[in-house]
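Removed from the display is one protein chain of the complex; every other protein chain stays in position.
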Amino acid sequence: MTTEANALLVLDLIGTFAFALNGALTALRTARLDIVGIVTLGMITALGGGIVRDVLLDSLPPATFSDWRYLATAAGGGLIAFVAGRRLERLNTPITVLDAAGLSLFAVTGAGKALQLGMGPAQAVIVGAITGVGGGTLRDVLIRQIPTVLHSDLYAIPALIGAGGIVVATALGADHAPAAVGGAVLCFAIRMVGVRYHLNAPSPPGAPEPGADDA
Amino acid sequence: MTTEANALLVLDLIGTFAFALNGALTALRTARLDIVGIVTLGMITALGGGIVRDVLLDSLPPATFSDWRYLATAAGGGLIAFVAGRRLERLNTPITVLDAAGLSLFAVTGAGKALQLGMGPAQAVIVGAITGVGGGTLRDVLIRQIPTVLHSDLYAIPALIGAGGIVVATALGADHAPAAVGGAVLCFAIRMVGVRYHLNAPSPPGAPEPGADDA
Partner (left out) sequence: MTTEANALLVLDLIGTFAFALNGALTALRTARLDIVGIVTLGMITALGGGIVRDVLLDSLPPATFSDWRYLATAAGGGLIAFVAGRRLERLNTPITVLDAAGLSLFAVTGAGKALQLGMGPAQAVIVGAITGVGGGTLRDVLIRQIPTVLHSDLYAIPALIGAGGIVVATALGADHAPAAVGGAVLCFAIRMVGVRYHLNAPSPPGAPEPGADDA
């Protein structure tokens, strides 16, 4: 395996770990679950986006499922959240940062994989965004929440822009590695600015702010 | 492309547009969402049934996802609902009619595709109904509603009958085009009669009317 592929794998596993931790902590906060529930929801948050991506790209069995390193990393993140949940709650900022990193990496690798498999640019951008937000959406459905990505925060938009970044850069002839890094940095920066300044995507004309209270 | 294939594509895109518009309007009415949420739910309503169909038929990547015309039509319907939502609410009747047209077209094209790929008649009927009702069901799950198709209205039954129509006509040796038109007209007529007279599918013995109040 080349150094570049190795670097990509390590980044992908970091994203997987961050999503599993964050997903399991969200589950812990929202619903009364047992160890099976917490770890399962952490794993679904971490692996779900990649599974939906691979269904849409006809790349089955899904990579995040058939490679044990993803399974082990996701299960590890979920277990740590289960054991250390109460103490991890205080680490809110590093977890948000890790989650933004996961979002950026998944959006960019998802879009890159779609391009490699011959999808058009619009499909690649959508697949990238789905890879980034799909796992959290599945988790929210299972714990009976309206998926956050649908009603508050800049979450899907940075993913769309990051995925768009790698697609445009590739169309302009950039190499894969710098295009991926550029898209990921773009996504990460927009997401962190959104978190810092509580930015929301536009609401329907005449509607109250979404997420202003319980939706 | 032949004239017939062209006509089918145009009909399919009309159904896609109607579903996206209707799906996004339903989302707008039910939950507080931002632009990402509204457009996403419109697209899921329009494309979700076809994606589930293509998973069940092993016809991946899904046609409604890999063909940009479906994506663009669905995104357009969702955006129009987002921008003009309040004003469109008054157009309830035309939207219901368009939605019934979408249901009929999707049920029939779904069943037809299943037959072409060698599925048996029972599978073709079920795939047709899933193509028609799948997108709205996914939307309802995401906005935390019990899917309407499960508890009120004649919605799944016209889809099953329309899909049954094309399957029976094909078994009797009819050509594809008239069989499809016949099935679609059957589905549309039953759906509109159901809407007009508020018909419901039978409830369990001894149970109160479903949908009579909040389920």
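By letter and in written order, the chains are A and B; residue numbering begins at 1 in each of them.
Please note the rule applied: contacts are C-beta pairs under 8 Å (C-beta built on N, C-alpha and C of every residue); 3 or more make two chains touch, one makes a residue touch a chain.
Computed from a predicted model, the values in this text were never measured in an experiment.
Interface note: of B:Val141, B:Val168 or B:Val185, the residue touching the hidden chain in the full complex is B:Val141. When the full complex is taken into account, the listed residue touching the unshown chain is B:Leu56, out of B:Leu9, B:Leu56, B:Leu91 or B:Val168. Of the candidate positions A:Leu9, A:Leu60 or A:Met192, contact with the unshown chain belongs to A:Leu60.
Set against the missing chain, the residues A:Ala31, A:Val168 or A:Val185 yield one that touches it, A:Ala31.
Remark: the omitted chain is touched by one listed residue; of A:Val97, A:Ala122 or A:Leu142 this is A:Leu142.
Although one chain is not displayed, chain B still touches it through residues 55-58, 60, 119-120, 122-123, 126, 137, 141, 144-147, 149-152, 156-157, 200-208, 210-212, 215. Residue-level contact of chain A with the missing chain is found at 28, 31-38, 40-41, 51, 55, 60-62, 65-66, 68, 71-72, 82-83, 85-86, 141-144.
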